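Heads up, the thing below is written out as structure tokens.
Only one protein chain is missing; all other protein chains are in place.
Going in written order, the chains are labelled A and B, and every chain counts its residues from 1.
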Amino acid sequence: MLTSFPRLRAILLRLAQAIPVVIGVVVISFLLTRALPGDPAVYFAGVAADEASIEETRVAMGLDKSLPVQFVRYVGDLLQGDLGQSLSSGRPVATDLANRLPASLELTLTALILAVVIAVPLGILAATRPGTWVDHLCRVVVTAGVSLPTFFTGILLIYIFYYLMGIAPSPLGRLDFIYLSPDHVTGFYLIDAALMGDWETWRGAAKQLVLPAATLALFTLAPIARMTRAAMLTALSSDYIRTAKAAGLSNGTVLYRYAFRNSLLPVVTTLGMVFSFALGANVLVEKVFAWPGIGSYAVEALVVSDYAAVQGFVLAMALLFVALNLVIDLLYTTIDPRIGFGAQ
Amino acid sequence: MLSVKDLSVMFQTRRGAVDAVRGVSFDVAKGEILGIVGESGSGKSVTSYALMRILDAGGTIKAGEVDYSGIDLKRAAERDMRDIRGREISMIFQNPRAALNPIRKVGHQIEDVLRQHVRATRFDARAKAIAAMESVKIKDAEERYNAYPFELSGGMCQRIVCAIALACDPRLLIADEPTTGLDITTQKAVMDLVRDLIRAREMSSILITHDLGLAAQYCDRLIVMKDGLIVEQGDPVQIFSRPEHPYSRKLVDATPRAGASVRDLLPAESRAPEPQIFASDKPLVEVRDLVKTYAGKSGPVHAVKGISFTVNQGQCVGLVGESGCGKSTTAEMLVRLMDATSGQIIFDGDDIAKTPARGFARDPRRADIQMVFQDATDSLNPRHTARQAIAEPLRRLGKMRGAALAVRIEELVGLVGLPLSLLDRFPHQLSGGQKARVGIACAVALDPKFLILDEPTAALDVSIQAVVLNLLVDLRAKLGLSYLFVSHDLHVVRLLCDHVIVMKDGQIVEEGPAHQVMSHPQNPYTKSLLAAAPKPPERAAALDQLEITDAQHSALHDKRAS
Partner (left out) sequence: MSDTTSTDLPRQEGTLDHVLYVLRANPVTLIAFGMFAFLILSALFGPALVPYDPLATNASNALQPPSWAHWFGTDQIGRDVFSRVIVATRLDLTISVAAVAISFVVGSVLGCIAGYWGGWPDIILNRFLDTIMAFPLFVLAMGIVAALGNTVENIIYATAIINMPFYARLVRSEVNIRRDAGFVRAAKLAGNSDIRVLATQIFPNALPPMMVQVSLNLGWAILNAAGLSFIGLGVSPPTAEWGIMVAEGANFIVSGEWWLAVFPGLWLMFAVFTFNLLGDGLRDIVDPRKRT
């Protein structure tokens, strides 16, 4: 039955492929954080603890069992949504992550949208006007962009716009302390403030968001622009564009309905890769701008060997990324009708 | 209708300005089919791109006038050109599947053109697109409307391309190598369709091709181009029987046709006497019940379904068929690059099918069976010079080094007619014919007994093909080789082979002595293949020769049989 729906079969296959990856991710994050230095039992038992109570704590936390047994317990907890207890905050890690995730998502999504809005038109223009200043600008942006250390650009932007020019607010997080955070609906300050109609807070949140989002956007601009330009160039030199031109189709039709749609495919693939880089760069940007997201949560947790928190962070990031790649691949099957047929 | 005067087109390349077209003048009358024939680099395609004004970025019309029914195409504004393209002048191209947008339904692609030229609105576009598809004889047009190009065959894609080109009833159709890469029967179907449509709509057409025979069959008038210039114009029959310019004579000679011998393909000055080859009766290669089955995406694919044939010592056997018939798979199995699913390949008494392909490289018989590949460019390592490529088999299998190696390389290079000075060049610095010679040198380096030639001249210009085919004939005589010549080109096979095998769908449908199968085919499929092959008009002198050569062939055959 499934052979009569090649697309459906391709989709199911893709979903099935994600399963061993998820398993691998869980195993690796478990192993990594079990290897963290520092004995959590000592920390948990308290400063005044002696050998016996440390041992008690260890047994209570299950750290005396062998690794496979610990792993099974870990997976069992995971399936119930229990990511363990954070040592530094005392709350369940899952709660901590849930609280801080919206901050990171708001930052990353704003940055990505900004990057796409600039990079894609830039890439298209560079491809359609080779050799002009737009093309050169694009090349410079791309080469410089992949050379920029995110943390450094963030710092540089703070120096220029905050210290020198004074137009940016101080890099102290999502909202200056004079504002009250909006009522929690989505956790995205921009959306929540808009929903409440509180435009003052909205402006405050937006002002804080500009620099960090710009920093992250600068970083992700380069690969998107490069891929858009390359994909458009390839598409524009294809035979079917020659047919379209010879049939007298207008420039707009040729460019958008024929060339651009075909170059969407590799661009969408690149977006997945870019998101991976962005999630990693997120950590750095959050540290520079004191953004209370899951990236800075992880960095703080690492410093104090809060293993449950670090584990939760790595796992959460990886699962988020797997889910995103799945969405992108599924998106791909809607754009490209050849998927599932094997033909090229 | 179309008048071109002194057209010159120049390209700006990294190595400076290149004159692709140098002062070309011709006219196309209403209702006329004009053929432009030339080899690669002649400028035939560039001419048509120039008058449609779709040249690549580096190209400009340097000089000349192009007049279409009173409109100056050279000076027209881009907006006006866009109106003309598709509505007045249309074009169809080579490689039809690549010419269609791969992610857009074919029906929509036709609609785009209709709506662009305001021949349809949003509401009736679909109906008109289906009508356009039906006019190019596509059955089940409504269903095909929703298909994507990858779901359609090559011939069907070409019909869609025609539908797009003819949707707005243009007056002039330019066909740029529309049948290259298509099977012979598909080729005939497409050309017949195009000609019928043109006649029915009283259109004019320009057919651009490298195949002189094809052009002569379908065109009212011919133009022969070389190096950006027109060397001869005229009636096809006249050009074929009495070519005036030496280049057209060379092209006509080189076009494989019935009744010619291999030597006749060469220019008269270069014709050495044809060597006498006598095939013996002793079998060199016996294929018995060879089967190859793949696991495909939707079930097993039976590429070869149990074939048996024999190649005798000194014989040249032709293996003919269209794409997908299994001839290339058979060739790969015979040369032991691929394992058979079952069956025997008896070479000189041993069943070599028993040795797996992976280990055959180290088998002592490796040197006895070699292959000449279709695409000489692909078969040469881009990082190796010609010398290194020819040395490779000598080093590995012949264990030659140093002085002995160098001597043998020079020997081989002399044998295939490659100048010594080209030995240290890389493949991208060699011409198509030179690369073919290097490939042949590699194949005969170790004095093999059996040579499999997989469409060795398919990618070559027809004049180079003539030279290479003659080289192959000479080598066979000189080195005592046996050939299995795989090809889709029936005329070529007739020229070279003693014995012919016709394959279809993985099975042998007919076999026998070459001249017999070619002139008196028994199987309906063979008949359809022969009927589909382009028939150039016979040369006046050749018509007399025809009877003599046929008689000679029969005499030779009788001699061998006794």
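Just so we're on the same page, contacts are C-beta pairs under 8 Å (C-beta built on N, C-alpha and C of every residue); 3 or more make two chains touch, one makes a residue touch a chain.
These numbers were taken from a predicted model, which means no experiment stands behind them.
Engineer: Touching the absent chain in the whole complex: find that residue among B:16, B:382 or B:402.
Structural biologist: B:382
Engineer: Touching the left-out chain: which of A:205, A:246 or A:279?
Structural biologist: A:279
Engineer: Specify the residue from the set A:193, A:255 or A:317 that touches the hidden chain.
Structural biologist: Going through A:193, A:255 or A:317 one by one, A:317 is the residue touching the chain not shown.
Engineer: Write the list of chain A residues that the hidden chain touches.
Structural biologist: 17, 20-22, 24-25, 28-29, 31-33, 35-37, 143-144, 146-152, 155-156, 158-159, 162-163, 170-171, 276-277, 279-281, 283-284, 287-288, 298-299, 302-303, 310, 313-314, 317-318, 321-322, 325
Engineer: For chain B, which residues reach the chain that was dropped from this view?
Structural biologist: Interface with the chain not displayed, on the chain B side: 39-42, 226-227, 335, 337, 358, 360-362, 366-367, 370-371, 373-375, 377-383, 385, 389, 392-393, 396-397, 419, 421-422, 424-426, 428-431, 433-434, 439, 442-443, 461, 463-464, 467.
Please note the rule applied: only the chains that are shown with their structure count from here on.
Engineer: Can you name the residues of chain B that touch chain A in the complex?
Structural biologist: Per the stated touch rule, the residues are 52, 54, 57, 81-87, 90-91, 93, 95, 98-104, 112-113, 116-117, 148, 150-151, 161, 164-165, 297-298.
Engineer: Within their complex, state which residues of chain A touch chain B.
Structural biologist: 3, 130, 238-240, 242-250, 253, 257-258, 261-262, 265, 335-338, 341-344
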